[in-house]
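Just dropping this structure here.
Omission of a single protein chain aside, the complex is shown with its protein chains in their original locations.
Order of writing sets the labels: A, B and C. Residues in every chain begin at 1.
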Amino acid sequence: MRQLTIALLCAAPLFSQPVTVDGDWVAVTSFFDMKDYNRLTLHQQGSEITGAAGNLKLTGAIHGRDVEMEGKDERGATASFKGVVANGEIIGDATWRGNPQKFRAYRPSARPADEPRRRKFEPTEFQRYFSGAIAPVLHIYPGDTVETWSVDAGGFDPKNVRRSLGGNPETGPFYIEGALPGDTLAVKFSRIRLNRDTAISSGRIAASALNPNYLANLKHPEKYDSNWKLDREKGIGRLANPTGKLKNYTVPLHPMLGCVGVAPPGKMVYLSGFLGPFGGNMDYNKIREGVTVYLPVFEPGALLFMGDGHAAQGDGELTGNALETSMDIEFTVDLILNKSTPGPRAEDDEYLMAMGIGGSLNDALQGSTTNLSRWLEQDYGLDPSKIASVLGTGMQYDIAEVVDPYVNIVAKIRKGALASLPKVK
Amino acid sequence: MRQLTIALLCAAPLFSQPVTVDGDWVAVTSFFDMKDYNRLTLHQQGSEITGAAGNLKLTGAIHGRDVEMEGKDERGATASFKGVVANGEIIGDATWRGNPQKFRAYRPSARPADEPRRRKFEPTEFQRYFSGAIAPVLHIYPGDTVETWSVDAGGFDPKNVRRSLGGNPETGPFYIEGALPGDTLAVKFSRIRLNRDTAISSGRIAASALNPNYLANLKHPEKYDSNWKLDREKGIGRLANPTGKLKNYTVPLHPMLGCVGVAPPGKMVYLSGFLGPFGGNMDYNKIREGVTVYLPVFEPGALLFMGDGHAAQGDGELTGNALETSMDIEFTVDLILNKSTPGPRAEDDEYLMAMGIGGSLNDALQGSTTNLSRWLEQDYGLDPSKIASVLGTGMQYDIAEVVDPYVNIVAKIRKGALASLPKVK
Amino acid sequence: MRQLTIALLCAAPLFSQPVTVDGDWVAVTSFFDMKDYNRLTLHQQGSEITGAAGNLKLTGAIHGRDVEMEGKDERGATASFKGVVANGEIIGDATWRGNPQKFRAYRPSARPADEPRRRKFEPTEFQRYFSGAIAPVLHIYPGDTVETWSVDAGGFDPKNVRRSLGGNPETGPFYIEGALPGDTLAVKFSRIRLNRDTAISSGRIAASALNPNYLANLKHPEKYDSNWKLDREKGIGRLANPTGKLKNYTVPLHPMLGCVGVAPPGKMVYLSGFLGPFGGNMDYNKIREGVTVYLPVFEPGALLFMGDGHAAQGDGELTGNALETSMDIEFTVDLILNKSTPGPRAEDDEYLMAMGIGGSLNDALQGSTTNLSRWLEQDYGLDPSKIASVLGTGMQYDIAEVVDPYVNIVAKIRKGALASLPKVK
Partner (left out) sequence: MRQLTIALLCAAPLFSQPVTVDGDWVAVTSFFDMKDYNRLTLHQQGSEITGAAGNLKLTGAIHGRDVEMEGKDERGATASFKGVVANGEIIGDATWRGNPQKFRAYRPSARPADEPRRRKFEPTEFQRYFSGAIAPVLHIYPGDTVETWSVDAGGFDPKNVRRSLGGNPETGPFYIEGALPGDTLAVKFSRIRLNRDTAISSGRIAASALNPNYLANLKHPEKYDSNWKLDREKGIGRLANPTGKLKNYTVPLHPMLGCVGVAPPGKMVYLSGFLGPFGGNMDYNKIREGVTVYLPVFEPGALLFMGDGHAAQGDGELTGNALETSMDIEFTVDLILNKSTPGPRAEDDEYLMAMGIGGSLNDALQGSTTNLSRWLEQDYGLDPSKIASVLGTGMQYDIAEVVDPYVNIVAKIRKGALASLPKVK
C-alpha cells in the first residue's frame, strides 16, 4: 500500500519531464508463479542505454517511454526486453534463455530524511509462523537499531499476561529495506536481557534423547513442579518449589533467543517451532547478547522474526522447554549484498559458528561441517586440503538442539585460530 | 585339565595341616563356556561355614577337605555346592537356579612386600588389538603408578623408528590385580606429554562428515603435505611445509590419548581402531593430562591398553588422523568394586563426562545422555525429573569423533553445577 | 465482518418463524487464533435443550433467539455457552476449561438434490503447494467419484505442453463436504493410467543413497539422455535414446501417483515436493490403481491434492526423478468420522500399509512400525505382545523414498495374515 501511494504521488511530475532510466533499479522477472529479483543498473546517454544485472551485460535504447534492451551473460545466455516506462517503473515483456517472462523494475527504496536510525517497537501482536505472507510491523534500513521485547514461548509477556497462544510467538516481522533474495542479513544483538522473574520449564528429558531400553523402564514422579525463579541481579535461577536433593540447586543464567528467523524459502509457511535454512527455532545457547546472526534472504525485505527467550538452556534443549521467559531485545541490522550462505551462521567475540539444520544428527553434522568449510572457502579462499588442516585441528561442534522438528548442530572455530590467515578482499 | 593335574600333584602336603576356608575368595562358576566371577567371603567356625557372595547368603559345613554349602538370594533363587579344598582352592560342582555348574574359588592376590608402588615400564611390543587373550606385560595393584610411553598411531616411536604396523598400536596390556568383571577401573593420567617434534596428519575431511552433494563436487589439490612440526616449548604446532594462505598458521598443542581401553566384553577381539563399552579408540580431545578415565571391567585383571597420542585434535577427529605422535605417559590405577558403568566415563577438574559410543550419532547421543543420567542417579540419587532439571539447564555435548567404526558423543556437566547436591554415600 | 453483515440483513425474516436448534451442527470454538471443530447434536423439547459434542454432555435452554448451555465431560471438565441463533447459525461466547472462547455453530452441508455423484474435473490450474489456504476447485461428498488427470512433475500435460512450473504441480484441491479435523479421509483410486508416450527421468543416483567414499570417486559420463518412451499397450518402457549396454533394456510399467495429500496440520504451507503426516510427496510405488489411501484430516473439507505420476519407480526413488509423466486418474472419496491415524496409510487387495515419514530412516522406521502397531491395536484390539507376535512373524518394510525432504518407510502386512483375527466392531 505504501509503495503505491508514493508511486501515485509521484506520477504527475513524471509526465512533464523527459523520461530517464538512468540509475539503480530492482528488476523482477516472473515465470509462471516464480519471481526472480535482481539489482539492475542502467546508464543512459541520450537514447542509448547500457547496463548490467549480475553477470548480464545489457545494451538498448529508449524512445519516449518505449524501452528495448538486449543482453548476454558470460556463458553466452541471452536476454531481451521490450516495454515502457510508466509510473516510475519499467514494465514489459522479457525473454531469458528462451523463456518468456513478465518484467517489472522499480527504484530501490531510500531512507526518508525524517526517519530515525534508532526505533523503539512495542509489539501488540505475535506471530506463530515464519512466513513471507505476514505484513511487516516495521520497515527499517541497514544500520538501523530497534529496541523491542518478546513474549515467552507460551505467549506470556513480561507481566505474565497471556498475549498469544504458545509455540514460540514471535516479535516482528521487520522489513529490511533493500534486502533481496540472494543477500545475507546480519542481525547484531546488542541486548538480550531478562525482563521478569519467572520462567517455566518441563520435567522430562525428550524421549528421543535417551537409550530406548532405558526409556522403556523409566518411572517419572507423578507430580513435579518445573517452574523457575530468576534472580536477575545475581544472574542465578532456582526451582520455584524445589524438593529433596535439589533444595539448593541453582543455575547461572545466560539469556538467549531460541528463535531468530526470516521468511522461509519457496514461500513456505512454518509454525514458529520449526527451523531451517531461514533460521527460526534454532535453540542455540550461544545466541546471546553480543552475537551477530547471519541469515540468507529469501524474500524482498527478508522479514525478520525473533522470540522464544531462554534464561538458561543446556545443549540440545533436552527438556523441550528450556527456562522459558520473556525478553528485552535490542538489535541492529545490516546487509551483505549478493552473497548467500548455505545456512544460518553466527559470530561473537570468540567464534565463527556455522549451523547445520537437518532431519537427523547425521544430516545436521554434515551440514554444519560443510557450512563452516564454505565459510573458510568464501572468506579466506582456502582449498579443501587447507580447510581440512584448519578444521581438523581447531573445529568444535555444539549440539544446539535435538527436540524440535529438525535438529541443529553447530560447527565453530575460534577467530583466534584464523588470525594468521589473509582474508579474501 | 591342567588345573586338575596340579591340584592332584599338590594334594599330598595339604593333608598335613588343618584345612580352613575362612576369609575372602574369588569364586568362578562355569556354565558351558561362560565364566561368572564373584567375590565370596566365608566365615568358618569349627566345621560350620557361613558366607555371602553378592546377594547370596550361604551356609554349609567342612569335613576334612570336603565342603558342602547351600545358599539363597533375596529373591529366593537357590544355589548349592559340593566339593573339596585342594591346593589352596575350593573346587567342585555347584547348581545355580537349577543349572549345574563347575565351581572354583581362589584366594585374591595380595601385593608382595617387595613390589614397588611406582613402576617404570619400557614397552618393546605393541598391541594392535583390544583383547583379553593377550598376555599382560605387567601386573599392578590398585594405587600403583606406572610411567611409560606409546608409539604413534602408525607405529613410530619417539625417535621416529618404526616399531609396529599402524592402526593405533597400544602400550600394555596392564593386569590390575583384584579387578573382576562388574568392577570399574579408574585410570588417572598424571602425565600425557609430547616426546618428539613431529606429527603426521592427513589433508582430507572424512567423506562422511560432509554434505553428500558438496562432497560429490569437491576437488582436492593433487599434492598436499600434511606433516606437522611440534614446538614443545611454546606448545604450538605448525605445518612442516606450509604453503600459501597457511604460511603462518599455527595451532595450540593439547596432548591427548586417542586410545584408553580394557579387554572387551564377551571375549571379543577388536582391532585397536575400534571403540566400544570397553573404551578403546575414543579419540576424545579431553583425555588430557589430569583426567581420570573410568572403564567397566569385563575380564579378571581388566587388561589396560593405551596409545594413539595426538598433539592436537579438533572435535570429531575430522581428518581421520589428528596430529599423530608418540607420547610420554604416567598413570595411576584404582578400582571401584562391584559397581559398573553403562559405558566409559571421565572426570577432570571441571567436568563429569559420560561417553555414548554407537553406530550412529543418534545412538551415541542417546547413549551419552543415558550414561550421564545414570551417573546422577547412581551417585546423587536423583529421580528422572530432577535429572531432567539438572541436565536440561547444564548439560553440554561434545562430539568426540565421527571417523572410526563407531562414533563417540560425550555428555558432560560442570562439577560446579552439582556442588549443591548431596551425594549418595 | 462479512458474516456479521449478512446476519444482520437476514435477521428480519427469522423472527417470523419459531427458532429451533434441534439436530446436527458443526461447532467451531476459537481461542486466540486456534479453531477447534466438533460435531454437535442438540435435542430441543420446548425451550429445553440437551445435547452432546464428543465426550461433552450438554444441557440448556432457548428463549426466543437466546441460547444458554452448560456441559461437562467424563473427566469433569466444564463448558458453558451464551449466545443467539442468527442466520441459521448459533453464535456467542463460550468457556472451556476456564478459557474464554468464541463460539459458532453451523449446519453440516447436505448434498444438493441435483448434484451428480460422479464428476468429471478438467484441471486448468495446478498447485505447487500443499496448503489449506488454496481455494478448492470442486466440492464433493463422501461416496462421490471424480475423473480427472494430472500434469507430470515438471508441469507438462498429456500433450507435453507446459502448464506450470515444476516441483510436482498438483491437481485439486478437492473439498470433501463433511470432513472435519480428527476424521480420516479414504481415497480409493479406481484408475491411475498413463495418458502419453513419454517420461523424463535423470541419470544420477541421489548422492545421499551412496557410500560417501564410493561417491567421492564416482565419475559420471558427461552426457546422458535419460528420457524414456512408454509403450502403453505392452506396458513397457525403454530409454528414448539408449546406448551401449542398455540398447535393449526395458522396464515393466506400473503407473503410480507420487503425490496424494491433504492440507497440512497447523495451517502450514509446504511446497509440493514435501511430505508429512498429511501425505503429500510420498513417492510410494504401491500407490497404484486399486489402492485406497487413508489420510488424517487437518482442515474442514480436508482439501485433497494429487499428482506426480510415475510410469515406473524403483524403491527409494533413487534417481530423484522416476519415470515422470502425466496421468489419468479416477478416485472415490469416503470419510471415517472421528477417527484419526498417526500418519498416512494405504490398503490394496493384498496388504495393509502404514507409512512412517521422518527426517531420518530411523525416525521413519520407528514411525511406520508404530503406525502399523496402532492399526492392529485400533482395528483388532491387540495388546503389545500380541502385536509383537503378529508383526514379528509377518511384517514387511518397504523403503518408499529416500530423496525428498523427508524419507518414507512403509510397514505392511498381508491381509491374509490377519484373516483369523476378529475385528473390533
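Here is the rule we use: contacts are C-beta pairs under 8 Å (C-beta built on N, C-alpha and C of every residue); 3 or more make two chains touch, one makes a residue touch a chain.
From a predicted model like this one, the values you see are computed outputs, not experimental measurements.
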**Q.** Touch with the omitted chain, as defined above, among A:Ala52, A:Ile200, A:Leu215 or A:Ile336
**A.** A:Leu215
Q) For the chain left off this view, which of C:Met34, C:Leu165 or C:Ala209 is in contact with it? A) C:Ala209
Q. Quick one: which of C:Ile176, C:Leu323 or C:Met353 touches the chain that's been left out?
A. C:Leu323
Q. What chain B residues would touch the chain not displayed?
A. 31-34, 128-129, 131, 155, 164-165, 266-271, 274, 358-360, 362-363, 405-407
Q. In the whole complex, what residues of chain C lie against the chain that is missing from view?
A. 201-205, 208-212, 214, 218-221, 224, 226, 237, 239, 244-251, 312-319, 322-323, 360-362, 365-367, 369-370, 373-374, 380-399, 402, 409, 417, 420-422
Q | Residues from chain A at the interface with the omitted partner, ascending | A | 206-208, 210, 212-213, 215-216, 218, 360, 362
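Basically, only the chains that are shown with their structure count from here on.
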Q: Point out which chain occupies the most central position, where each centre is the mean of Cα atoms.
A: A
Q: With centres defined as the mean of C-alpha atoms, identify the chain lying farthest from chain C.
A: B
Q: Would you mind pulling out the distance in Å between where the CA atoms of chain B average out and where those of chain C do?
A: 54
(Q) Need the CA-centroid distance for the pair chain A / chain B, whole Å please. (A) 47
Q) In angstrom, rounded to a whole number, how far apart do the mean CA points of chain A and chain C lie? A) 32
Q: Could you tell me which residues belong to chain B and also touch two or more other chains?
A: 208, 210, 212, 218, 360, 362
